[in-house]
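For this view, one protein chain was removed and the others were kept in their places.
So, chain A:
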């Protein structure tokens, strides 16, 4: 039973009154064509998380239209009664939807923890729709990561007083991390030294792991946001997640339950166990979602470890332009890092699939698979990478990754 909404065609052609209701009708109208089943559902019936995400994304489009109208009345045009929204029209929700993107995040930062948890889906929709405003990004990142500053900051200061067996290894790498970026290009400059201190502290904090190449690239973008280094440490340990006990933290009476979630840590452990798993999940999904490409890779002997290792071990920061990297961090922190990394990896392969398939030469395939070449095909429209990645939510989500983990364990353990 289709719900009846006023159609945009019933709107007068001229003297169009731009109200929220008009535009919302137009979008709902479009949505009902796209996903009739969703709109036919009884309103009493509970809807799945995916569906509610979908609704959220529509609502966010609606709000963006509203915002665009406030700033630029010409961004939405009416032709013969149908509404055309410029492609950049996207964004926020709920009661806050009358405010700007900036106001949403101000409100988010000011809310109490319990309240923020309640609108997690809304936050995800918001982050997906547009970049976190640069003025607030550093605070929002710290908040999204659920970093425990009260505990982690004093710990950081204590760890800096100690020495780490990994110092030499770390020093060898910090000179080679973002060598062209202003913050990191000076040998032993402030940026490099902050990077060194954070990684040194981490190597003591998680002495079983110590230091792994790739980690400096993961920390760098956090420093680039001018997040104070002790907070970067707090954020980073939160992203890395649960760690095994060790004598130093035991002596400092560290509360291990502070970071109890499974994070990105296993990517970097001595056996690179998490990397092996994520490469397995990645290649399974390539085979399932991009079967032609998987076949092409097999034909030319392209193993995922030969192109995707640096994607995953640097959170794409060593291979992509930094603005995309910041967007990837927005999403990783809101939705989960590993999930996001895999979605991005599939999105960029999918986008470049035809190009890769047309390459009948191993060296050409590797050339295309280099980060700077992969993004070339987006012609600067980098937000599309995010749209494509989050558009894979049905195919790639926590449930799917969990199933692949179980399958991996049954095969290899």
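The rule is simple: a residue touches a chain if its C-beta (ideal position, glycine included) is under 8 Å from a C-beta of that chain, and two chains touch if they have at least 3 such contacts; residues count from 1.
The rule is short, and it goes like this: contacts and distances are computed from a predicted model.
Colleague: There's a gap in the complex where one chain should be. From "AP complex subunit beta", "Ras- protein RABA6a, variant 2", "Rad60/SUMO-like domain-containing protein" or "Ras- protein Rab-6B", what does UniProt name that chain?
Modeller: UniProt lists the chain that is not shown as "Ras- protein Rab-6B".
Colleague: Please identify which residue in A:101, A:145 or A:177 touches the non-displayed chain.
Modeller: Answer from the full complex: A:177 touches the omitted chain.
Colleague: Given that one chain is not shown, which residue among A:153, A:287 or A:364 touches it?
Modeller: Counting the whole complex, the residue in contact with the absent chain is A:364.
Colleague: Of the listed residues A:225, A:318 or A:352, which contacts the missing chain in the full complex?
Modeller: Once the missing chain is taken into account, the touching residue is A:318.
Colleague: Considering the whole complex, which of A:109, A:162, A:193 or A:303 touches the chain not shown?
Modeller: Here the residue in touch with the unshown chain is A:303.
Colleague: Please give every residue of chain A in contact with the chain that is not shown.
Modeller: Its contact residues with the unshown chain are 169, 172-173, 175-179, 187, 212-214, 216-217, 269-272, 276, 301, 303, 305-306, 309-310, 313-314, 318, 361-364, 366-367, 370.
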